[in-house]
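The complex appears here minus one protein chain, its other protein chains still in place.
After this line comes chain A, so read on.
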Amino acid sequence: MHSAPIIQLGGLNIDLSAVFMLLVSMIVVFVLCRLAVRNLSVENPSKLQNFMEWVVEFVQGIVGSAMDLKKGKPYISLGLTLILFIFVSNLLGLPFAIMTETHHPVSIFGQEIVTTSQVALDKLAAEGKDPHIELLWWKSPTADINITFGLAIIVFVLMNYLGLKHNRKHYLKHYVEPYWFFLPLNIIENLAKPIALAIRLFANIFAGEVLISTIIKAGVFGVPFLAAWQGFSIFIGALQAFIFTILTMVYIAQTTIHEEY
């Protein structure tokens, strides 16, 4: 089992690899988008601009399938950021992973890494295991359940906020439908949405990375499987980004739009 390099700073547990990978994802997405809009042209778009416009139209399609595109216009930027950020994050862990192995406490920037503390090493030794800890530095940020939960919390807050803002009466009413005693069920349903979002994304990407590290242990014989699985993982990454985005749009549509029957 790989551990995260966590340092304590001002009473906060800071996961360096998570922060680092989040930064990498942000930079990759931002640079990609900036390159795409570098020489914007109405009549003669560059290849990258064409690609970006295709992505925009794709997201417009997603938003349009969940709600009326006129009402969904403000969410296109959100959907674009979601799909690009999650897709890039999913792919980051595919080509390689960086990990360090340590048998003694390590410190970085003058701070001790909590997960490799003497206490943790002693605990492993006490359990009769080899007292060493592997620190995972480069991975998909979405292979960390905390990150995916963060994204899901954004969606959760956003959908409930938008529901309260644009559709208050029907949004509140839906909690006691069809009968008042369905209230707990409806609350659970509402809470289950972000949890399902977070766990689905995390589990898919994490499982992919676990399988990659497992195949790597097979050595030379694993190369064809590794190639096949990495190809499939690209597909999974795209699919999960798409699912996350479309579910976000569907949830927003559910809470904000009251359709007259």
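The rule we apply is simple: a contact is a pair of C-beta atoms (placed from the backbone, for glycine too) under 8 Å apart; a residue touches a chain by one contact, two chains touch by 3 or more; residues count from 1.
One rule holds in what follows: contacts and distances are computed from a predicted model.
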Protein that the absent chain corresponds to, by UniProt name, given "Ferredoxin-like protein", "Iron ABC transporter permease", "C-type cytochrome" or "ATP synthase subunit b": "ATP synthase subunit b"
Check each of A:Ile6, A:Ile113 or A:Ile212 against the chain that is not shown and name the one that touches it. A:Ile6
Just one of A:Ile147, A:Leu197 or A:Ile252 touches the chain that is missing; which is it? A:Ile147
Chain not shown, touching residues in chain A: 4, 6, 12-15, 18-19, 22-23, 25-26, 29-30, 33-34, 36-37, 40-43, 45, 49, 52-53, 56, 76-78, 80-81, 84-85, 141, 144-151, 153-154, 206
